[in-house]
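Here the structure is laid out as structure tokens; the discussion comes afterwards.
With one protein chain withheld, the remaining protein chains of the complex are depicted in position.
== subunit A ==
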Amino acid sequence: MEKLLNEFSLGLFVWLTLLFILLLLLLRKYAWKPILDAVNDREEGIKNALAAAEEAKKEMQNVTADSEKLLQEARNERETMLKEAREIKDKMIADSKEQAKIEGDKMIKQAQATIESEKKAAVADIKNQVAELSVEIAEKVIKEQLSNKDKQLKMVDDMLGDIKLN
């Protein structure tokens, strides 16, 4: 202890204290403050940049999700549109088929009716011609037959007998 006290030099102590405090004050102003500020700023910057990157990533994810959603919607819409179109097409086909069938039926009926009436007309015509021919034939026959009196009378008798039968 005595050795320690003997070694203790007041002058050195005073010098150290003065120089150290001076150094401390100078360094605080010209070195530590700028250094620590710069380091803090840098760390702050890094933190902000990381946060911004995270934010951007999230936004990106949102955008991707959005576009995915949009795409899905578009796909659904296309699907429904296609389905509708197909339905419409099917319906149209069915409708036109129906229409055609109805129309066809109608036409067939008309045709049948026409054919029927034509046939009736034709039959009537034939009947008329046959009647005329028959009349002509009959005329000729009668004329011939009437060329002599007996035959005329006989024929009238026959005819009258036929008529009665009818």
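As a working rule, a residue touches a chain if its C-beta (ideal position, glycine included) is under 8 Å from a C-beta of that chain, and two chains touch if they have at least 3 such contacts; residues count from 1.
Note that in this section contacts and distances are computed from a predicted model.
J.: Could you check which of "Cytochrome bc1 complex cytochrome b subunit", "Sulfonate transport system ATP-binding protein", "ATP synthase subunit a" or "Branched-chain amino acid ABC transporter permease" matches the UniProt name for the chain that's left out?
T.: Choosing among "Cytochrome bc1 complex cytochrome b subunit", "Sulfonate transport system ATP-binding protein", "ATP synthase subunit a" or "Branched-chain amino acid ABC transporter permease", the correct UniProt name is "ATP synthase subunit a".
J.: Could you tell me which of A:23, A:74 or A:107 touches the chain that is not displayed?
T.: A:23
J.: Touching the hidden chain in the full complex, which residues of subunit A are there? Just list them.
T.: Per the touch rule, subunit A residues meeting the hidden chain are 4, 7-17, 19-24, 26-28, 30-36, 38-39, 41-42, 45.
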